[in-house]
Each structure stands twice: as structure tokens, then as C-alpha cells.
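Right after this comes chain A.
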Amino acid sequence: MTTNLIDMQNSDVIMATSNMAENHPVGFQWVMKAKERGAKLIHVDPRYTRTSAAADIHLPLRSGTNIAFFGGLINYAIAKNLYFRDYVVHYTNASFLIDPAFKTPTDLDGLFTGYDPAKKVYDRSSWKYQVDGEGNPRRDNTLKDPQTVFQLLKRHYSRYTPDMIEKVCGIPKAKFEEVAQLYCSNSGPEKTGAITYALNLTQHTNGVENIRSLCMLQLLLGNVGRPGGGVVALRGHANVQGATDLELLYHELPGYLPMPLRDQHPDLKTYLERETPKGGFWVNRPKFMVSLLKAFYGDAATKDNDFGYQWLPKRASADAYSHQHMFVDMYEGKIKGFLADGQNPAVGGPNAKLTRAAMAKLDWLLVVDIFLTETAEFWKAPGINAQDIKTEVFFLPAAPAAEKDGSLTNTMRLIQWHDKAVTPPGDVHSDADFFCSLAHRLQKLYAGSKKDRDKGFLAANFTYGAKPDEPEMVEVLKEINGVATEDITDKDGKLVYRKGQPLNSFAHLTDDGKTTSGCWIYTGVTVEVDGKLVNKAAGRKPADDKDYLAHGWGFAWPANRRILYNRAAADLRGKPWSEKKKLIWWDANAPGQKPEDKGKWVGLDVPDFNAFLAPDAKNGDKPFIMRTDLVGGFFGPLNDGPFPEHYEPVESPTKNLLSKTQINPVVKIWKVPDQKNELAPVGSPDYPYVITTYRLTEHHLSGVMSRYLPMLAELHHSHFAEISHELARELGIENGEKITVLSPRGKVHVTAMVTHRIKPFTINGKTVHQIGVPWHWGWKGVDELPGSRGDITNDLSATVGDPNVYIQETKAFVCNVKKGVV
Partner candidate 1 sequence: MPKPPHWELMIVWYFFLGGIAGGAYFTAAIADNFGGARDRGVARAGYLLSLPLVAVCGLLLIADLGVPTRFLNMMRTLKVWDPMSIGAWIVGVFGLFTFVSSALSLSSSPSHAALRRKIGLVGIFFGFFLASYTGVLLSNSAMPFSAGEGWGKLKHADRYSMLVELLLLAALIAALGAAARPLVSGHFATLFWGGLIGLGLLLPLALDLLGTRARALGALAAALVLIGGFVLRYVVLMSVQA
Partner candidate 2 sequence: MVRTLAMFTDTSLCIGCRACQVACKQWNELGLEVPEWTGGYQNHAHFTDKTYRLVRFIEEPGGKPNGDLAWLLMSDVCKHCAEAGCLDACPTGAIYRTEYGTVNINQDVCNGCRYCVSSCPFGVVSFNESTGTAKKCTFCNDRIHNGLGPACAKACPTESIQFGFRDELVGKAAKRVEKLKAMGFKDAQLYGADAKGFLGGLNAFFLLLAKPSTYDLPDNPRLPQRNVMVDSLLSIGSALVVGLGVLLSFRERGKGGPHA
């Protein structure tokens, strides 16, 4: 997230699109504090949840219509002149001119320029800025030129009228206008609004565009980088942020460095040339990449061997290896061995029946987890004959956080250290112990190999501290932070870092092999003070009146900045937009970088900006330092377009009412053998209802950390589906009776929870029922609590994906509901 939970108390209006009260209750206290200060809370969600209960307004919208809704708000803000014009003109690319060849869905019935219907991809060559002779984007600060991003945006979203919203989203026009007025009027120098999101926006075949549409609204209203503003991404796991930063993801290396592709990145030079932009902070990419290679391969990484770049695997394609690719390929027999570490795809992954069938094709499976998950015991699944499963299965018991040292990065990018409170029982070990133990045994097996392909692995160090198989975590964190590989001196010959000393800042990373860094954004988390290693993640200084963002508590990447892009909290001249919304500002009298200089950015946060770059200096007025053009991007080419456009979910009860393009034209739909991924046609009478899946406060994700815990498992009677009184009446279903929910992929038996909190929608004049089914249940649980076990909701969902990141569409698809167990 761009901001900090603590700062949400400064919002004047908060739009929760996620179910924050249920899924992030402790973070929600800041929303409640904002409410106490007079802020309004709007909850946008198909279901009425505990967040709605706390909200001033609950706005139900049909699942899968988020872009229509945000587009409607963008349209409203522009039409009613409620946007923050100064911010938009100067801090975004609204004034940039776009190539005249570029056309939007307004002209092309739902498509952007360059669509190739045969290949289902876009030729994006016209999706670009007009540039002047020096290669700089051309601008029109009056925003009047029809080719400005602003005018294109305005025209694009002019179709997203309140009437259209009513038809598409099922939100009554008056209610939409009430919300639009409330949210958009809290803009400008004196006011800010925040928007929360979570999987509600991501788990769609237009997941990335969903989030872009939210960000665009925030830019339009001047809500990024300012107190009380922000894009509040609420992540679901304790370390989903850290696992993303350290890149347990197929497409990147730690620190958001692209994972090399065979055809595009044959060598380090080409890689760096292609991946290093001309502007913005990513110009430093070579330093980050070389330092990472040094961290991986140590002394074996030299300038002469491209720092070991050739040892890195090269991806065959950008359209491969993601979570969903993995299980389709596994089902087709391409994958022989599989490590599931702290993840339970037999329950948690989309199309879970396919997932379990895929695992049966493996030679071997290794599961490392705290409990025996459904993944570890997929060969014991109901209806499975264990003898038929030839997969060899290993299970290693893992230690929970309380039984090991280490750090976790929360949703605010805050790295917090935790102590090992007890030694784990029996043969339980930390995952780190296992990884190093495995690495050491493998290195023994490969010892003496002369093959080039093994050299990188043999060169990689997996010993941290005195005991090889029990690594010291703070030593690992130091490697992530980065150290000097030799004595580093400044230009006057003064020693800045001695060999092995941890680095204080990623600004000190180099591309010549003198520094290492396992993840450049974490640099600064461990530093040396008076010769002693200080682990800032373990910092435990509470907030106080002078420091409400608590910079002494843990360490927030990057550089302990708590609110990103905070230069935007000040106006062009470096003054706070208003006294009420001040965060950092330019102090012209403060001591400068050099003794003879004056002027510095100061305030309540670490500037996310060059602290000594004056507002009137070149680029001193451009806050979005990570972007090549240094401004916020309304126009942002992705695989499916530079502006978000509404398409229906892959499975939908209705045709697209906005254009003839029914679904995302570049969507990823996997063809899986043996009818393992059947899809319902649009408006299928067999599957007439919209279904959304979700989480509950009392359970955690696939249930591994909740279904086995009696204190949590007893809080819900059994697996259930929430259905409206209207649908229950139509189907003759009583509250509490067993029902069957079916999709083209599978079915589940659950308890019907008939509730006023679910209401049917009127879509284009027709009643559309929606149901909700939480996805925490599996066939394992606590014996004494029969309700802790239940059918797997993800047996219903499909293997379809967003074209940018391949996330599945579990928030909106279709189903049928039948009374009783059928």
C-alpha cells in the first residue's frame, strides 16, 4: 500500500471496497478513529458484511463490475468538476499528448487500437506519448488538447454514466450519485480520501485494470502521497508482502527485478539495456541486479562472467510458470517433483479438483507445513483410492512464527522482527533450517561437478553462522540488506564501508561488484552503529506526539518511508497543500547536502524523494520517482489496454451492456484435457446465479491455520452459503438446511444461511441473484467439531486468468443452487 494504516485516521472519507472490518479488524481501528473524527465510511461490496455494519453507506454492486463503478466515479468527478486540478495537471500525465493513432473503446466498441483477434493480443505501438525533438513527452497544461491523456480519459469514461452504472452494476442511480458526490467532494487541498482493496479487486480476469481504475480515481482526486489519502492495499498473509519483495514469484527476482526471458535477455548487457528505463529511480536497476547476483553467487560472480548471469534460468515465455500454468502443466505430466511449502493448493487454489488431480500425476510431492494439510493428504481425499495414487509423498513438520527468529513484512511494507519464543517440539524445524539442510545435501551430491550449469548452485552460500543446517536469521537478513565486498572509500580516500560491513542505503549500491544486496529495497534494515550490527526490523519505539508514523518501530521499505510519493503532499513550491494535510515540505533554511547549501525536505515522514532536491530545480516538482516520467499515470499501457475498460467476467449472467466486447479480449483461458475446466456460456440457464467467494474473520485462507484450532473452528457452525431471502423463497430453501451449489467444474454441499444481507440485483431490468460462499473449508479439521470440515469451495472455480498476471477469477463466476444434497 502507498500509505500507512495509522494515517487512515486522517481521512475525510474512506471507501472500503474490501471487507476490511472482517479481514483486517485490527487495521480497521484507524477507520473507526477517522469516523470518530467525522469521516464518512462507504462500503462497496456485493454482500453486506461486518464492514457494511460499521459503514455510513453500504453500496452493493454486482460482482465483476468494479471498473464500471470506478469509471463511473471518474466520469462523475470530471463532469462535476470535483477533481484536484493542480495535482492532476502537475503530478500526473494528464497533460501529456498521446499518439494520434491511438483509439479507445469509445470508437472501437470495447477495444483499443491494435487488437489482433486471431492471436488475441494487442499491438501496442500506438499506445504512446507524443514526444518533442529531445524525446520528452509533449504536454498541454490547459488539458484542452483532445489528444491529452485527460481529454482521452474524459471521453473514454463519458460512457460510464449513472444510468449505465445502474444497468451494469445494479446500483440504483440515486444511490450511486449520493456516493459519488460524497466521495468525490472530499478532494482538494483541505481534504483527502482513502480507498481500500484486497482480493475483491484482484481475483478477476481484469484484476490489474480494476486496481488501475481505483488508482486513477485517487490520482484524479489528489489522494496519493497525502495524509489521509492513499491506495490501501490490504494483503492477506503475514508475509505476502515479504514473499513478493523477496520474489517467490515466477516472473521476478528479489526487489522487483524481471526474471530473465530466453528471447529477450540472452546476456546481462542486453538484460540491463532492455530493463533500465531512461528516467525515474529504476535507472539504478543495474546496481540492484549486479548486487543481487553478487548476493546469490558470492565470489564466483565476477565482472568477467557477467556476475554469474548465465547461471540464472531463462524463461521460455512470459506466458508460463504462473500458479495456474503450474497445475495445468502438472496435470499434463510436465512437472515431476513438487514442493508445497506453507501453502495448501488442494483447497486454496482455483479449480481445486484439477489441482488435486494434477498432484496425482507427480512422481514426488514434498509438503512442509505446520499441520497435515489437504495437499499433504490429497491421496486420502474423500472418494480417492490411495492405492491408485503413485505419488511419493514427504511431509516435514514446520515451525510457526513463535518458534523461530525472523522478520515479516506487513501490508504497510513494514518489516518487523519476531523472536524465537520456544524451541519447536520433536523433529519440527523452521523452513530456513530445511532449505539450508536441503541445499547442503544437494551441494554434497553435486560436489566436484565440472558442469557449468552446476557451478552457480555450488557457488551459492547456504551457511549463515556457526551451524550450517541451523542458519542464523539475522545473518540472512544482512545478506538481504547487502554488504560491501571490499573496502569502499569515498573520493577523498576516506573509508566509507569496510569489507563485510552492511550498507546503510540502496543509494550506495554499485554495479561493479563491490556491493551485494539480496533485495535492494530492504537495504538499510540492518546497519552498523559503533561497530555493532543493529537490526532495525527489531526496533520497538512506539509512536508519540512528534512521530505519529512511528519511524522507530520496525523498518518500512524503502528507506523507512511510511507514506510513498509523499512529495505530493506539498504543492509545486514545496508548501503543504494545506495546514491540515501537511506531511513533508521544503524548508529553504534547513542545512543542505553540503555545508554551503541550504534547503531540505523535512516533516513528519522520511521524504520519498531526493531530500535536497529543491522544488524549483529540474524534476523538483515530480513526486512519482519510481515512474520513468516521474508523474502519476492515468495513461498506463498494460496487456489489456492503457485505460481500464469494463468487460464482463468470463462467466456472467448477462451480455456486456457497455460494448460488444463481452470479456477481456486478451484474457487467459486454459484449455485443460478431460473436461477439467468447463465454462458456462453467457446467461446460462443451467448456472443462472452469480457466485462470489470470500473469507471470514474467524478463519484463515485455506483453513490450515484455523480449521485445526478449536478456538477458531468452533466459531462457525459449518461451511455455508449466504443466500438472499428472495432466492430462498424461490427455491423453497429454509435457513439452516443443506443445499448444493454447482458450477460446471464441481459442486459443494453447504448449509444455507438465508440472510437480509444478500439482495438480488436488477441488471438491465432483470433480477439477477448472487450468492456468497466462503472458501476456508476442506475435509480436514478438528474431530470434535464436525463443522470444521466441509467441501472445498474452490472445486467450483475455473482456471482462467488476468492477461497481465494470470490471477484467477474467483470473485465472480456463475453457479446453480439446489435444495438438499444432490
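As a selection rule, all candidates are chains of the complex that A comes from, given by their letters.
By definition in this document, a residue touches a chain if its C-beta (ideal position, glycine included) is under 8 Å from a C-beta of that chain, and two chains touch if they have at least 3 such contacts; residues count from 1.
Because the structure is predicted, anything quoted here is derived from the model rather than measured.
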item: Direct contact with chain A in this complex, candidates 1 or 2; value: 2
item: Touching residues on chain A, where the partner in the complex is candidate 2; value: 21-22, 25-26, 28-29, 32, 48, 50-54, 56-58, 697-698, 710-712, 714-718, 735-736, 751, 753, 755-757, 782, 784-787
